[in-house]
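Every protein chain except one is present and positioned as in the full complex.
Then we have chain A:
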Amino acid sequence: MALEIQENRQVSPYVLFFIIYGIQTGIGVINYQRPITNSAGYDAWLSILIMGFIIFVVMWMLTKLLEEHQGDLITIHHHLFGKWIGGFLSFLFSLYFLTMSITVLNTYVLLVQVWMFPQMSYWEIATLLSIVAYAYISGGLRSIAGIAFLSSIYSIPLILALIAPLNYAHFDNLLPLVNHSVPALINAGKQMSLNYEGISILLLVYPFIKKTESRDNRKQWVFYATSMTTVVYLVVYLVTIVYFNPQELDQYLWPTMSLWKIVDLPFMERFEYIGITIWIFVILPNICLTLWGASRIIKRLFSLNQRIIVGCLIIFIVLFGYLLSNQVELDIWNKYQSLLGLGVMLMYLPFLYFYNLVHRKMRKSHAKQR
């Protein structure tokens, strides 16, 4: 019962790189430095590597699952847990994607309000952003893949802008190397779960990726993307800690923004304005992919019109997001979101993998008995 996607709806394998890279770099990049430093001090770069490795393993598990079941999340759940329980679990995943899109939308709206437009209301920013998101989602995964690809190109100047603070770098901030315990390092890694949260989208996107008879190179792009993300997080973190000293870093809510402020161009000051503006292209793949994922699950479960589902979901998240439109509430929400993400990524997805192993054995022995 393999899931077939029409060929003209499919995308090339290299696009998977940009989808996975796009969903992993989002709102997290702006403020992940402070929480991980609080746990592991300036050794937290090790935690980034550890977390990167763990994500790598989880990704490997997911590709194994997907290849065995020849389908997507719904097929896997259906095979392992049957129609009703499997369907229910898939539905929960849809809600999970929805909470993710709320997190991204609200964090970005808050960012715009704090840095650029204190006088602009939540409604204006969120509505505009959701209209843009709808324009992409209604074009299907091809158009979302397009924005994922273009956004990683648009965001190159943002990464290049981090060269500027290196002029004032104190490389001795890095020393002494590794004077934190392993639990502290792992604890710091856990703080990063919000950054990696989107990876479960792989479970829905995978069947949309073209594969030729002779060669299936989808897996390799997933791993390239994961490595790339880890490298980006590592570089941004290293730049942050050589520029700020620990006491200073504790004062900043959004250290990446403050790093952009250092950029000094003859015709422009306050580079972070440009940064936030371009940032819209970095978070668009996040919002689009999560909303697309949520609506796709509902479509597959209940065979409804996806256009309508997306419309309803967008209205829902904009309305719901209003409840979280200040810093305090959003912080609480993000804390739970990050816990949820941790649970899904490090517990549920591995569980799914091992359960599949057991299930396969059971199926085999069952078949033998017959």
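To be clear about the criterion, contacts are C-beta pairs under 8 Å (C-beta built on N, C-alpha and C of every residue); 3 or more make two chains touch, one makes a residue touch a chain; residues count from 1.
Rule of thumb we're sticking to: contacts and distances are computed from a predicted model.
> Can you match the unshown chain of the complex to its UniProt protein name from these: "cytochrome-c oxidase", "Carbohydrate ABC transporter substrate-binding protein, CUT1 family", "Phosphate transport system permease protein" or "Spore germination protein"?
Hidden chain identified via UniProt as "Spore germination protein".
> Given that one chain is not shown, which residue among A:Asp216, A:Glu269 or A:Asp331 touches it?
Per the contact definition at the top, the residue touching the missing chain is A:Glu269.
> Decide which residue listed in A:Leu16, A:Leu46 or A:Ile125 touches the omitted chain of the complex.
A:Ile125
> Can you work out which residue in A:Leu284, A:Ile297 or A:Leu349 touches the chain that's missing from view?
In the full complex, the listed residue that touches the missing chain is A:Leu284.
> Have a look at A:Met116, A:Ala169 or A:Ala184 and name the one touching the chain we're not showing.
A:Met116
> By the contact definition given up top, give the residues of chain A that touch the hidden chain.
Contact residues on chain A toward the absent chain are 11-12, 14-15, 112, 116-117, 120, 124-125, 128-129, 131-132, 135-136, 139, 142-143, 146-147, 149-150, 266-270, 273-274, 276-278, 280-281, 284.
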